[in-house]
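Only a single protein chain was left out; the remaining protein chains are all shown in position.
Note that the chains take the letters A, B and C in the order they are written out, and that residue 1 is the start of every chain.
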């Protein structure tokens, strides 16, 4: 298949390369020349122009930083938006993490242009993108989802259909808001345990097998020394950055405001990650938020 | 073995009966006559006096409501405390959920009296007590733990050694504080999803298999209709009461104050369960706290 | 002076009438016919069309529900926006409470059209609008502010210049976020006092004269019976509705997300007002939020 891949950053580039490895004819594009050069060196065909990339594409994928980039790419008031310039029937999949409201706006325009469109944000980070083990949370028509599933399966191992247009984005912000809560809650429980003289490793093992069990504790323990091969055991490098979590929590809280929902723990989690970022820790892995509550003896 | 079991409430009675079923010679005692009568009718030998229950006991177990009852039973200023009246070497196991500081105080007195003592609070609720599937979190000497393990195994299926004296209680409050956070966080994520038009069942399935996975979501979904055979599917009856969670969070926060720990989410969770209880929901299962954030469409 | 007043709701109508009483030649307009009819009956000249209202106006004031209405009135993509159709030099004052970002967007368009523009949201509620005792928080050029000050003084008694374009809106959301915190904090302190057996009236008097003194406690006590002639003494009717506070807190939190600010108490206050509104109390005065934490004995 002929695939145009727009957005060749830390996530987009390895995703595009995985499609190419699987035999698809992929042409990449990025507004940044350095991103294009780097990805070309890695073996991808790139085009300096958007038009060049999408010419004759049967599938367009995008992986961009934020809502405004996605709206600008696809919609554009001046009529130059991509949706207005693709052949009807071209499958469009946006894997950026953006506001659900933005995704729905693009989806509505796509519907009018008779372009099948999916919002398909991912989790799993740069490592997951490289290894092809991402999780995709996908919103859109079921038939469109089924058409896209084999392609997404080349980049990820869990491909979920979350519901109608925007449901992929909505699911991702719900999940990541919950993850932010799990991480701080786990950090608090471990810190309180250490303050009571408990061994964090033993406490982690017991809670993991009890009703305190959760992904942050079981797979991503924030307490240095409690688990091998996670960011907390290597100075909070690698992993999922504090500022990325802060962005996702911002999207979740904006959605809570828009829907007049009450999210007491989620909102507090956002403010705590904001405080942690403002203190200069934005590029550290998000599990470093445990430093904000400094358990005694934590170095 | 000759076992005295003090405290024959909803938890203590089935635990004592499980010991008896396994062949131990158990004598129960409770200050409440109706508790004694009921448990006797269920087949346990009971004694109207504490002295009668502990006479010649090789093992004393207790399951009482709160710190003051445990301190009063074992310590008692007037010299009538149980520790002063047991033969050295009698194994004493307290399974009440109390303050870690109280547990350590009793443990120190026990050490002076040469009585091997364990704090061994449980989780798993009345059903777990009846089915013999409780989780025990145990603090005390390892050798004492090993001596008690076979006995505890008759009442529970996970028997954890958490550390030195008080570590059982400390582990339980850390775990249950985390559980309180998981429950409210899960309720928020599901409510935000519903407000965005998502199907809570689909959202739950996706988050369970993603980084939002946690015990409250996976085993005890608070959203009516999202999971069968949990309290949310039967009007929040059965299960673990809001007031019991409130008590455990109170112990956790008292410990946070005493150790000058920061527990932002845990403290907030306590206040939210308190508000839920004050609104008249103290006897409903704790997952009913989702009602406090009323997702649209939740009946 | 010839003034056009756009938006004749609960706030706008009495404001317009106060300008008229002071001798200005005011023509009102509202998209709602019933609002026009009601205000006409109160003695204001109204125009069924926007064009009719603004014809020859030297000053245009607006008082609308939300950002989208203000942007739609003044900007409008199709070129029909009011800014494009006023004579350069016409003074435009928007008193709606909207996002600071929206206010800045309108201000920039006004600058391009050489229209002096002020964002001038108010506090003081319907009573303040009727009595002409509103507080105006004004953003824009100082010279424009000084030109508008006498006019604003006919509707309010405190007219503050907060800074450049958008500063009026930014100041209002900061103030109202703080007010939301003051109200819940005061409710908590009074409730904790009552739970400790204190007389809320005595406690209020002492705290007002101590370091707990604040506007919510001193002027707007939320505890029934503690103060006369405030909403809490008349079933939480009148005053500033819960849903209006929720709207303002939403604007504040959206601004916090946009500026990556940490607002732990402000965010929590928003979620608590959201929960209170979702429980069916959106139209009660915002001081009724004390019911969420139900002090013992509060009826």
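Here is the rule we use: contacts are C-beta pairs under 8 Å (C-beta built on N, C-alpha and C of every residue); 3 or more make two chains touch, one makes a residue touch a chain.
Treat the numbers as computed from the prediction; the structure is a model and nothing was measured.
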Given C:73, C:207, C:227 or C:278, the residue that touches the chain left out of view is C:207
Touching the absent chain in the whole complex: find that residue among A:127, A:234 or A:294.
A:294
State which residues belonging to chain B touch the missing partner chain.
77, 246, 250, 253-254, 256-257, 260-264, 267-268, 270-272, 274-275, 277-278
Footprint left on chain C by the chain that the document does not show:
100, 123, 135, 137, 158, 160-164, 166-167, 170-171, 173-179, 181-182, 184-186, 188-193, 195-199, 202-203, 205-207, 209-217, 219-220, 252, 255-256, 259-266, 268-269, 272, 292-296
Would you write out the residues of chain A that touch the absent chain, in ascending order?
264, 268, 271, 274-275, 278-279, 292-294, 296
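FYI, only the chains that are shown with their structure count from here on.
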What graph shape do the protein chains here make by touch: line, ring, star, complete or other?
complete
Would you identify the chain whose C-alpha centroid lies closest to the centroid of all protein C-alpha atoms displayed?
A
Centre-of-Cα separation between chain B and chain A, whole angstrom:
39
Multi-chain contact residues (two or more partners), chain C:
264, 268, 271, 274-275, 278
